[in-house]
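Yeah, one chain of the complex is gone here, protein chain that is, but the others are all in their spots.
Naming follows writing order (A and B), and every chain is counted from residue 1.
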Amino acid sequence: MKLVFERSVPGRGTAYLPEAPETTLDFPLRERPLRLPELAENQVDRHYTELAGETRGVNGGFYPLGSCTMKYNPAVLETAANQPGFTDVHPLQPDESVQGCLEVMRLAERYLCEITGMDAMTLQPAAGAHGEFTGLLLIKAWHRSRGDLARTKVIVPDSAHGTNPASAAMAGFEVVNIPSDSHGYVDLNALRSAAGPDTAGLMLTNPNTVGLFDPHIAEITRIVHDAGGLNYYDGANLNAIMGIARPGDMGFDVVHINLHKTFATPHGGGGPGSGPSGCKAFLKQFLPGIRISEENGMLRRAEAESRIGDVRSFAGNFLVVVKALAYLAMIGREGVTETASNAVLNANYMMNRLKDLYPMAYDATCMHEFVMTLEQMKHDTGVSALDMAKALLDYGMHPPTMYFPLIVHEALMVEPTETETMETLDEAVDVFRKIMEEAKADPERMHERPLTTRVRRPDEVKAARKPVVRYDFGT
Amino acid sequence: MNFPKELKYSRTHEWVRFQEDGTAYIGITDYAQDQLGDLVFVNLPAAGDSLQAGEAFADVESVKAVSDVNAPLSGTVKEVNDALADAPEKMNEAPYDAWFVLAEEITETDGLMTAEEYEAFIAEEG
Partner (left out) sequence: MGTYVPNTKAEQQKMLESCGFQSFDEMYACIPEELRLRKPLELPEGKTELEVTRAAEAAARKNRVYTTVFRGAGAYRHFIPSIVREVVGKEEFRTAYTPYQAEISQGVLQSIFEFQTDICELTGMAAANASVYDGATAAAEACEMCREKTRQRILVSATVDPKILSVVRTYSFGRGTEVAVVPEKDGVTDPDALRQMTDAETACLLLQQPNRYGCMEDADTAAEIVHGAKAKLIMSCNPIALAVMKTPGETGADIAVGEGQPLGLPLGFGGPYLGFMAADEKMMRKLPGRIVGETTDMNGTRCYVLTLQAREQHIRREKAGSNICSNEALCALTAAVYLAAMGPENLKRAALTCHANAASLKAKLTESGMKPVHCRPFFHEFVMQTADEAQAERILAALDREDILGGLPLGDGKILWCATEMNTPEEIGRTAAIVKEVLQA
């Protein structure tokens, strides 16, 4: 495929704006030419149509990317958000002129609090990791407000997403990694010895990153609370349990939610997401972003009294929030539970149909995702999880998440989501079984998969050793 | 695999080439580069930084992993091989030419092994 710059011809273009009026710029000007593409609109359109053709969206087929919750993104969400009454509103308009926006935010906060069992929520964080950072700063601010400066450590299980330790480090905490036990649960003894007067908090995903609900969760949060720390809930896997159980009832004090996972807003090729941070009432005073109150029927924006400061400009990824609220309005109370139940059912259904051929990392009822391990296969035949994932591409299927969590070797993590039909799951199972046969018949060939895509396996070493990160105009 | 006799080796797979003037070059062993796979980048310390035996002083990157490189001795960084950053493949191709730092004011050198000892050590470890 040609780059947009390779299609450019000097002098081409469409007049989108009238010529500028005479004006004099009395500040230093750029001297180097501005080498943006010069294309007819038709070319622009075709260029991106070609790029779209080599991009895989959720509608392109089954997308069982573990820990990413690639559910269907309903079309009505776009309709709801793409109204001029939302898109063309300036964030610094007077309160009276943005009552609709504030109403959307207030409702979204209320519903998300109810689902997570929290008392307050900020919509300012722009993504999950951003929500983690925000939540950890709430914990930091709380300990400080009590004069407790000794709490410098955050406990993170070794199965955690990389964002957890990275967020803790950004919030200025030292990370204490604790091991998981043989079931993938938090090792209670390790937690007991790690928790102490220097513990600021614990970060946990539950269901955890191997797809299991940790049955000791109440004991875990109690250990941390008894040591004087707070419990942080990473909402990455909320899709499995919403309406079934709530982090707030499990002993968590702070949560973040990924609207772009659980609440069906599209991933956009990597973003924008939205990562609201919720907390119990005693942390509310530290929340960043806009706090909404009502005075004489008018919604007003204010700031929390001891806020940690902003984590982003303005109110957050507002248009993403509109989409999540539309989704919640559609599915409603019963739909929340039905969504979670069927996400878990679809995962168990697939796991049960694969477990005779693919070793599961843990032998238990899974939640919304399950982890297979190809360690033995790699050892016996040299065929890796990567090889198997790439073979799926030849059948038009998006591979599962590879090599995560780190505690499972040669991991493939499958998350079907609730929006897939039984037929799709059956077809996917057939493909998984077929590539296993292929791998056994000709292991060597697997290292070359995929065979059918225009672009084959890229040379990542070359890309990283001598990085080329922009087009070379040649002059 | 190649383990030159004139070098000393640490249990965390670094080599040391002691110079007559009391300084020493430090790098990673052939075994280390083989285990790490294709290396794409190295984070080096700055001249003047202190080295603490057994503690990380640099890290090396492959495409999908980062690994600490530990100081095999205590001392001070006299010189840094900046050229390595532009040619990370040298760590794979010629690990004993691809020195990371030249150390001076060396104090602690305990526990370093000879080539024979190191070879026996990795045979046992692997």
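Of note:
Basically, contacts are C-beta pairs under 8 Å (C-beta built on N, C-alpha and C of every residue); 3 or more make two chains touch, one makes a residue touch a chain.
From a predicted model like this one, the values you see are computed outputs, not experimental measurements.
The chain omitted from view is touched by exactly one of A:Leu212, A:Ala324 or A:Val414, namely A:Leu212. Annotation for chain B: contacts to the undisplayed chain at residues 40-41, 61-66.
Quick note on the criterion: only the chains that are shown with their structure count from here on.
Those residues of chain B whose C-beta lies close enough to touch chain A in the complex are 38, 40-41, 61, 63-64, 88-89.
Residues 403, 460-461, 464-465 of chain A touch chain B in their complex.
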